[in-house]
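One protein chain is absent from this view; the other protein chains keep their places.
First chain written, first letter: the chains are A, B, C and D, and each begins at residue 1.
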Amino acid sequence: MSLKRRSAQWPWHGLLVVILLGLAIGLWMATKQVNYEWRWERVPQYFAYHDEVAQTAPFTGRIVKVHPDGAYSQVEMIPDAGGSRAIITVETDTLRVADGAQVTEDQEIGVTRHWRVGPLTEGLWVTIWISFASGFIGLIIGLVTGLCRISKNPALRGLAVLYIELIRGTPLLVQIFIFYFFIGTVLNLDRTVAGIGALSLFVGAYTAEIIRAGIQSIPKGQTEAARSLGMSTAETMIHIVLPQAFKRVLPPLAGQFISLIKDSSLVSVIAITDLTKSGREIITSSFATFEIWFTVALLYLLITSVLSQLLFWLERRFARSD
Amino acid sequence: MSLKRRSAQWPWHGLLVVILLGLAIGLWMATKQVNYEWRWERVPQYFAYHDEVAQTAPFTGRIVKVHPDGAYSQVEMIPDAGGSRAIITVETDTLRVADGAQVTEDQEIGVTRHWRVGPLTEGLWVTIWISFASGFIGLIIGLVTGLCRISKNPALRGLAVLYIELIRGTPLLVQIFIFYFFIGTVLNLDRTVAGIGALSLFVGAYTAEIIRAGIQSIPKGQTEAARSLGMSTAETMIHIVLPQAFKRVLPPLAGQFISLIKDSSLVSVIAITDLTKSGREIITSSFATFEIWFTVALLYLLITSVLSQLLFWLERRFARSD
Amino acid sequence: GKLEQIKKDGLRVCLEPAYMPFEITNKRGEIVGFDPDLAELMAQDLGAAKLELVSTAWDGIIPALITNKCDIIMSGMTITAERAKTVDFSEPYMLVGQTVLLRKELAGKVKSYKDLDNKKYKIASKLGTTGEIAAKKHIPKAQYFSYETEAEGVMETVNGRVDAFVYDSPYNLVANVQRGEGRLVFLDEPFTTEPIGWAIAQGDPEFLKAINGFLVKIKKDGAYVKLHQKWFKNTDWLQDVQ
Amino acid sequence: MIEVKNLLKIFEGRGQVVRAVDDVSTQVAKGEVVVVIGPSGSGKSTFLRCLNGLEEFDDGQVIIDGIDIASSATNLNAVRREVGMVFQHFNLFPHKTVLENVTLAQRVVRKRKAAEAKDKAMALLTKVGIAEKANEYPSRLSGGQQQRVAIARALAMDPKVMLFDEPTSALDPEMVGEVLDVMKQLAREGMTMAVVTHEMGFAREVAQRVLFMDVGKVLEDAPPAEFFTAPKEPRAQAFLKQVL
Partner (left out) sequence: MIEVKNLLKIFEGRGQVVRAVDDVSTQVAKGEVVVVIGPSGSGKSTFLRCLNGLEEFDDGQVIIDGIDIASSATNLNAVRREVGMVFQHFNLFPHKTVLENVTLAQRVVRKRKAAEAKDKAMALLTKVGIAEKANEYPSRLSGGQQQRVAIARALAMDPKVMLFDEPTSALDPEMVGEVLDVMKQLAREGMTMAVVTHEMGFAREVAQRVLFMDVGKVLEDAPPAEFFTAPKEPRAQAFLKQVL
């Protein structure tokens, strides 16, 4: 049959929904079968929690007056030893003193409550910023190494190959380890610097290969056209080859970066508390194992999907000249 | 200058050697500076060790005669209770009895020594076989998913996309975790099976993308030529597209597999002792931190370089038709 | 019930062999230590068909117990109220305390853990252990770093990049001998007392009773003392391990 | 042999709608050679590809040897093996030798025995004058040689009709002749052929009819003698002036 028939697609979409529902129910049944008590209500506090800070008297003195002001109250105090008054703000419902009361220095007058970021939020932030920092440095390393890799100079080429093979052939864990405990000790590097350094070197090796492939995928005719117009090798690279290669390497680079975000969890070996590690720390204290792991997985999924969206958007922008 | 001059390359090679030597010396100096006592002599025993097995008398009886036979001796025994004789082989230098001696059951007569594989060798083996098993299954999953990913059926496509995004967006650690403790518990899977399963699912998602890209890189003209000869979609895939795609996906697949070998170390979380885990266990007992990490890195490098060589050889074989 | 199952299929013990001298791997890759020896006795006592030691990373040890991948955790686990919400603990079979391994430059300046309670000091312990909990609780002002394994924490202290390593006395004793001589100062006075117990899945009082009974029995008949001597008073076992 | 009725093919994409083949009706009798010419983008290739179902069309009928390929009951693969197609860029299978290129579909589609397929292949390769390259890979052949292999490959399925889509326009000038010679011989042997080409000499010599297409429509349908000497349509006149 060769006549185009716009066959209805919705039964297939329906099937997809049914399958997904089936999977969800299966998962839910599985959680029932595992003898585990779910306590999801414990999770939110690890994102942000309400911290109470005790407000104490700055000196021994007398409460002149409490000015209630909605949820907060201003407590006006005067020192016994003479001097200027002080105003202390506390939450009204925690007020422990009344007008005219005598208080001693450091006596608690009440508390104020603040929202604080919890360990999961902090870990998320560390993961994001370490990944971005090392992704950026790794991109530069990868660009330089990728260019060396295809250079005609045997020394540059040899060094690039050696670096790439060494990094790609050994586990990141071991690299972080050696970088921090060894090179870091000798050069006296901070742990964050060492962590970013090791991750950059790691991702740089993979980026180098991606960039090399990207450059080599640009037809030779492009270089020849540029050279025949009198451009130098460097000018050809900058104006002709790299801009075109960039479009092609974008998807694999994004994939690499997504991997990096997940790989960055290995920096926990040098005592940097990233998302995975804060998850683990919470688990060892609370034993809410599955809740936390699911939450952590979801957070990673969130970062990576935002990135995928970004990539999609970038690719569409670049498609303009196709 | 456009005349080809075979400029001497050896000064560059020389420079490369000098730089590498410099790096090596730098590393060596670094080890000196780090306050660390190197005990390399402890490492070999973790690969293989000489085990002594005590040979005991099988019954209470009398030694009839010891037949020395070089490094080994045959000890001939006769039971007190009557019955047939027994011959026990022990190492001559560990012989503890003489002709005519009376021995009781389970008394030690001597020992035999055997070479046993140590924990590092065992870990290496676990790493290799788990990686190969899950690489193979992952390849099949990837092939199927990759085909679903480009199929016209929205249900298949939707499932494939969901699977790929979910797996690529979350850390492998979490996946292994959920796979073993959830699905594994419900289906009552063995931990090795669960480990291989989780790794296969993980690598399958990446393989699917590689295979999809490989298939899509085959010019449309190939499919059209095959279809116009009367081949069905499946026949076209099998005879025309996949064989050509295979050649192109070989390098990224090999890269993925090399990653898998390293990623497989995460199965230690479900009590499988692979190379990294054995390394870590040895470190906790021996305190030979750097020695073991360097050794482990070297072992990984060994596996991955063997694989790279294999890939190189395969690629050359396939280049025949270019 | 669990006990019948153990009789039939054997006793499965989860432990992470990274906690000297409670459990550790020897040169041959076998798991040895105080806990494995106790497990051996327990298996005999419960009439188990066999004993299986399951080497599990610390991250996976609780889920493994909950999802019935093993019957009991015998891995030098400290009993805490928080943990007791998820698992059932036996009576403590030992008490340990946290001690401090100090960078040698601080000898004299820091005499007890209290002197470390200052913003300028960096202290370390192992991720997810009571060493970590104690360090955060008792030395709150110091900067805290948690490492994946004890070895790394000790090495950092030797290299002088953290000032002190807070950990259980049995481990610190060995670590000081192995890596620390001349490079570390061992403040061997424990500043906490922590009960160590075995953990089992919740809701099986019969099994709990059996293991508590076992503990009473070995304390009475001298088996416990013998093993304690072997692993905590003696260092002969180090030969086998290194 | 081929009957086309009100064929319509629309491409949609990037916001624009192209009527690549716009209400074309024609027929090719058994043994007839029809040449299709027209400017670039006029829908010649699309028209040809509709004939063996490589493009799904939007409306109309294509009847090949009595079988309506638009009917949902038709097995397209069965029709396609009766219709050989030769492409501009040869599309040989690069991972197979020349011989394998010619035998593969015989074995997979026609289910012939290895020996039978090989004999057939060698006979055809001899016919197109390239038997000595049977065990080479396509990448080792010149363009003209590759195109002749492609013709042999299509012929190996014993098609009743052959479609050619600019078979010589990717070739170096010296190689055009050798491919055209093979096609002329085929025509002499009575093969039904539809040929898209810019080789006016070939059209004059071999074709029974010339179809001139522009923007998806067949504007002229005439014997070559008539078409080349006195085209009726102004667009055909302009085109011929450009090309000749």
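As a convention for this text, a residue touches a chain if its C-beta (ideal position, glycine included) is under 8 Å from a C-beta of that chain, and two chains touch if they have at least 3 such contacts.
The structure presented is a predicted model; accordingly, all values stated were derived computationally and were not measured.
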Among A:Thr104, A:Asn188, A:Ser217 or A:Ser232, residue touching the chain not depicted: A:Ser232
Residue, one of A:Ile240, A:Val267, A:Ile282 or A:Leu299, that touches the chain absent here: A:Ile240
Chain not shown, touching residues in subunit A: 219, 221-222, 224-232, 235, 239-240, 243-244, 247, 320-322
Where the missing chain touches subunit B, by residue: 1-5
Positions on subunit D where the hidden chain makes contact: 39-40, 142-143, 169, 172-175, 177, 198, 239, 242-243
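Here is the rule we go by: only the chains that are shown with their structure count from here on.
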Subunit C-subunit D separation of Cα centroids, rounded to whole Å: 80
Multi-chain contact sites of subunit B, meaning residues that touch two or more partners: 34, 177, 181-182, 185, 289
